[in-house]
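Data first, discussion second: the structure below is written as structure tokens.
One chain of protein is taken out of this complex; the other chains stay put.
Then we have subunit A:
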Amino acid sequence: MGNYFSSMFDRLWGTNKELRILILGLDGAGKTTILYRLQIGEVVTTKPTIGFNVETLTYKNLKLNVWDLGGQTSIRPYWRCYYADTAAVIFVVDSTDKDRMATAAKELHMMLSEEELQDSALLVFANKQDQPGALSASEVSKELNLVDLKDRSWSIVASSAIKGEGITEGLDWLIDVIKEEQL
């Protein structure tokens, strides 16, 4: 009986619906580490991702399908194969890698210009804040030209996947936006 009610509530609040979230970004930004931080709450040792990792996790009564796609140059062209029905994109930036900030900006804007992602929310993690010489969130935001983005809910959060800082804050914001806009 209890199950029955809970599933009725689920339907009412739309929790039964699975949401697709993509984690993108250049290679070595920390995407896989963030994914497993979210899922098991621990730091795992990772290898460069050839292809993708996918995990299902429940967060605030929402079932999330989180896709972590590899960031190597050879794999980036395949990102677009996974754009369909995406509720939100989490874009991870290595805040210490100033040289490739321009590349990251280019990839980000190219991705956002895709038709299939017009309605998706964007969360940017300025990652690796634990490292010395990391740019601050506002500096990263400037480098990525985030202010230029129109008609889209977006936010940038300073984070450290190793220490677990900023990750939940960012995700909280994202879930609120999704609930508000898409459910």
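Definition applied: contacts are C-beta pairs under 8 Å (C-beta built on N, C-alpha and C of every residue); 3 or more make two chains touch, one makes a residue touch a chain; residues count from 1.
The rule is simple: contacts and distances are computed from a predicted model.
Trainee: One chain is missing here; what is its name in UniProt, given the choices "Ubiquitin-conjugating enzyme E2", "Geranylgeranyl transferase type-2 subunit alpha", "Coatomer subunit gamma" or "Tectonic family member 3"?
Mentor: Looking only at the record, the undisplayed chain corresponds to "Coatomer subunit gamma".
Trainee: Among A:Q39, A:N65 or A:T168, exactly one should touch the missing chain; which is it?
Mentor: The missing chain is touched by A:N65.
Trainee: Which one touches the absent chain: A:Q39, A:N53, A:S155 or A:T168?
Mentor: A:N53
Trainee: Applying the definition given at the start, please give the residues of subunit A touching the unseen chain.
Mentor: Its contact residues with the unshown chain are 17-18, 20, 47, 49-54, 56, 63, 65, 67, 70, 75, 78, 81-82, 84-85.
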